[in-house]
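The complex appears here minus one protein chain, its other protein chains still in place.
Now for chain A:
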Amino acid sequence: MRRLMIVASAGLLLSACQTVQNSAGAPTTYQDPATLGAVKGVGIESQDIVSMTDQMMRDMLTEPRLANAATAPNVIIDAEYFVNESSSRINRNSITDRLRVSLQRASQGRLNFVGRHYANMVQSERNLKRQGVVDKGTTGTAAAQRGGDYRLGGRITSLDARDPRTGMMSRYTQIIFEMADLESGDIVWSGIYEFSKAGADDVIYR
């Protein structure tokens, strides 16, 4: 009984030492996506996406066939034909989505945007309307979904090099954007964004 009392007292004393570490952890902070962030490697990063899409958007608006046509051309901008052959892991939609949205907001009617990535959604609703399952809505009907005049294509490529003695790595990344005429195949506009980065930090992109 006496031994049990000693063990219980020791346990109580020990538990009293286990205090709450009542301090703040490292806070998450907002960063400017247009500037190099706290975690930086040799791959494509937010400042590259912001910069390249802004440059391409502004440059497209200087091309008369796109931005000064008598009738606003129908353009399709998505990642379907925008391929990544580089060693950077990246969601291509983050580039094409930003380009499409910024271009549509900037063009103010100079270009007409076709949401081909929503084609299934649109067709499903059209079928329901024509089957009488739902009414015809308020904006009227169309004979068919709109066809595209121009569509974005492009490619991301890279060239890697590593110094095995120092662990320093460099990567040259080249991203090309092209707008193709969907009847003739002519490339009516093109743009290029490139950069080379070097570093020794072990950064993982997801």
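FYI, a contact is a pair of C-beta atoms (placed from the backbone, for glycine too) under 8 Å apart; a residue touches a chain by one contact, two chains touch by 3 or more; residues count from 1.
Please note the rule applied: contacts and distances are computed from a predicted model.
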Record-based protein name (UniProt) of the chain missing from this complex, from "Iron complex transport system permease protein", "Lipoprotein", "AzlD domain-containing protein" or "Phosphatidate cytidylyltransferase": "Lipoprotein"
Positions on chain A contacted by the hidden chain, ascending: 34-36, 47, 50-51, 53-55, 57-59, 61-64, 67-68, 106, 110, 195
